[in-house]
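The complex is shown incomplete by one protein chain, all other protein chains being positioned as in the whole.
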Amino acid sequence: VFDTISFLSDYGRADEFVGVVHSVIRSIAPSVAVIDISHDVPPYDVRAGGLVLARSVQYLVPGVVLAVVDPGVGTERRALAIEVGDGESVLVGPDNGLLAPAVALVGGATRAVSLTATDYHLPAPGATFAGRDVFASVAAHLCNGVPFTDVGEIVDVATLCPGLLPVSRPEGNGIAGEVLWVDHFGNAQLNIDPAEIDAFGERVHVRVGSSGRTRTAVRATAFDELGVGAVGLVLDSYGLLALAVARGSAAVELGLQAGDEIVLLPFDEDAAGDSADAGDRRAMPVTLRKRSSG
Amino acid sequence: VFDTISFLSDYGRADEFVGVVHSVIRSIAPSVAVIDISHDVPPYDVRAGGLVLARSVQYLVPGVVLAVVDPGVGTERRALAIEVGDGESVLVGPDNGLLAPAVALVGGATRAVSLTATDYHLPAPGATFAGRDVFASVAAHLCNGVPFTDVGEIVDVATLCPGLLPVSRPEGNGIAGEVLWVDHFGNAQLNIDPAEIDAFGERVHVRVGSSGRTRTAVRATAFDELGVGAVGLVLDSYGLLALAVARGSAAVELGLQAGDEIVLLPFDEDAAGDSADAGDRRAMPVTLRKRSSG
Partner (left out) sequence: VFDTISFLSDYGRADEFVGVVHSVIRSIAPSVAVIDISHDVPPYDVRAGGLVLARSVQYLVPGVVLAVVDPGVGTERRALAIEVGDGESVLVGPDNGLLAPAVALVGGATRAVSLTATDYHLPAPGATFAGRDVFASVAAHLCNGVPFTDVGEIVDVATLCPGLLPVSRPEGNGIAGEVLWVDHFGNAQLNIDPAEIDAFGERVHVRVGSSGRTRTAVRATAFDELGVGAVGLVLDSYGLLALAVARGSAAVELGLQAGDEIVLLPFDEDAAGDSADAGDRRAMPVTLRKRSSG
């Protein structure tokens, strides 16, 4: 029995989608609290949604996570409930890789079911709003104590769609990585750990893959340590490096968006030279850090 | 005594309007849950707000519906509470047609009062924020068990402002309708029932009234059944037809917005020919489908 549903989607806020899902949950499980994580994942962007979940998951209240970024809605992609932590929490959503990074971060799936028990769905006039008719309804019933194995058929967790995310790699004397996320303030989170550039010193060359342009960035622990207009490499709130500009937008300043390649080089290196070979970029499971216990 | 208020407005989220309304409700009725349906109805767009309510109402928890799209605030337009379902729920808002489609969909008004009992209002520095000073305050008092007839004077339900919405009509061998709503994903909901084009087969000509341009659309039950870039006519989650593009925006692709006229024609028809006569468009009460029981 769970008392909290954490809800993520690409529904936006302009339409009634999010409100209707809240209402459906309250109709079925009146005492459950619903926490909106975000509903502004770019439409159909499973990777971005998976990253939001991965960044959030270590801060979520145990319970049900309802996540819907679902371009394949109504097709044969499976609808899933995935149990983690031996039942401490359950993630509910489509089997398209959206849930995978968060599941990996909390220790992996213990069980999974395909949501085939239509008794726990709403009658649906059409097949396009599974967030309302399938996922929210099942999430609410799970909160009410419906057994995990009652909402569908057990599936082998090895068959779940994986969530692949790019990892950093050596590039000459530097480190090549990628912009994982541009946040509301224009900070650009990289998939690069601070330890990977500890040997580079306080100033670092930043080469933007798409344009080949380079900028110098200063390492900092707070935005306002940076001079006006200076580009910083800040240890962000998730323990990764982020490109930042004090009271401004690094994304605008450097022309960045999620997915752009970035190469960090020691300051005394010649910043010019051969650009990264995009064909050499690799993907591995997400490595956002787990929150230290305490 | 109600324990849920479903809240719709055109207040947007940038200002504190929505938060202040939540706070006013909690001050008066601390244990009531407030569910935000949407606050991004286009400013002053009573028709769009009425359609959001109509689409949502069959999924709302019984209780109070607080709806504020109110260009006439502070004038002599009445402020209303409308009882439906013999007291199961009450809708609170301005008498400008906003509530009418939802009221009709749940069986019509059983009673209505004009909110003239100022004891249940907040003292108002100015007349422009009735959502806070009148509607939210009355909604909260109704949740506390204040009798319906105490919050104002009974008015004849036959005098309530109606909500008129366009209905489809035959047009040559086709069906002429209108874009009711463009959603966050760019899907364009039409006021056309799937049964109306069952005889047309799997491919349908779509003529956009304003431009006269035609496109071919394929009938589908899921977005991802459509080929890349293909336009589909999908049975949407409310049981109406919607123009859609897989992982793209039909509204952008076809240059559509709410209110645009659309003519659907059998594929073997000559799609050219005389355009719809806008003067012939008719209005009738909304005919969104009721949720099937179960």
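Going in written order, the chains are labelled A and B, and every chain counts its residues from 1.
Just so it is clear, a residue touches a chain if its C-beta (ideal position, glycine included) is under 8 Å from a C-beta of that chain, and two chains touch if they have at least 3 such contacts.
Predicted model, so just to flag it, every value in this text is computed and none were measured.
*Asks:* Out of A:F148, A:Y238 or A:F267, which touches the unshown chain?
*Replies:* In the complete complex, the chain left out is touched by residue A:Y238.
*Asks:* State which residues belonging to subunit A touch the missing partner chain.
*Replies:* 3-4, 6, 8, 13, 33, 35-40, 52, 55-56, 59-61, 181, 183-185, 221-225, 234-239, 242, 246-247, 289, 291-292, 294
*Asks:* Footprint of the hidden chain on subunit B, which residues?
*Replies:* Where subunit B meets the chain not shown: residues 11-20, 22-24, 26-27, 30, 43-44, 71-75, 123-129, 132-133.
In this section, only the chains that are shown with their structure count from here on.
*Asks:* Compute the distance, rounded to whole Å, between the mean C-alpha positions of subunit A and subunit B.
*Replies:* Computed value for the inter-centroid distance: 33 Å.
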